[in-house]
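In this view, the complex is presented without one of its protein chains, the others remaining in place.
Up next, chain A:
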């Protein structure tokens, strides 16, 4: 942890009577890849737009690099944004788009052309400088937007669901590239996404947003392995909660527990375990879903409630899978994998 790149204190935003952001406190360190994860309408994009300066907060303060910028306009902040729809200027060539920020800052022409070309080379688009944005594919436009935001060497890069419009293969490829790029340039990235997998694979830390507030801030492993709330448990990863009387019967104490599906083993009902650290529960397989690399079992527990278990397809194939439906099974997991979260309701 070096200096802090961003510090948000008591940040609130209200739009015509509805609260979009309800008091957010957050500190992001220099050089961090930080993700803001949440469903649509959870306030993550509004927070991003307030950091960029497009929206002004109803109350609270925004500090960038130790300086209070709450009242400053976007063009007065050392922050660049990669927009969800890229927002490339259609009347300019790719190179002019990338050089625009430098031109505005009165960088001499020779230097700005050289830097724009360098930035385009950095995203492997050096051959496309003379094209118009309309002549590029979605993935190429995305990279132009990235080059345009990075060429001015900002201290902080904001990315508003930049991969949302790309198809799955391209998205996975860009995730790797983005992460590598961030490591290379060493700039703080604040990445907004609703895709939990994206957040888990790329981030140093994640803030999970819900209804205008932050539910949990932590590393991907913390968020995934030890969700602080039932919302985090169900939004990140598959919802797998054991609660109420069922929890009491299976775990032994009342409360709400989150168990990740891949931590649960599916055994024959007759199988027994003398391992004291294990919890087990019997039930009937209600549904079997073949996923290719793995199989998902939805099991109705005798104790009440339903759990999802994920099994790698080491030997099972799609033909065998259907035969499991309706059979009796025993689920087993290590006690430490049942994480207690505050009760919902």
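By our rule, a contact is a pair of C-beta atoms (placed from the backbone, for glycine too) under 8 Å apart; a residue touches a chain by one contact, two chains touch by 3 or more; residues count from 1.
Please note the rule applied: contacts and distances are computed from a predicted model.
Asks: UniProt protein name for the omitted subunit, picking from "Heterodisulfide reductase subunit A", "Cytochrome c-type biogenesis protein", "ABC transporter permease" or "Six-cysteine peptide SCIFF"?
Replies: "ABC transporter permease"
Asks: Sort through A:25, A:68 or A:85 and give me the one touching the missing partner chain.
Replies: A:85
Asks: Which listed residue (A:100, A:189, A:224 or A:333) would be found touching the missing chain in the intact complex?
Replies: A:100
Asks: For chain A, which residues lie in contact with the unshown chain of the complex?
Replies: 52-54, 73-75, 79-81, 83, 85, 87-91, 100-101, 104-105, 148-149, 152
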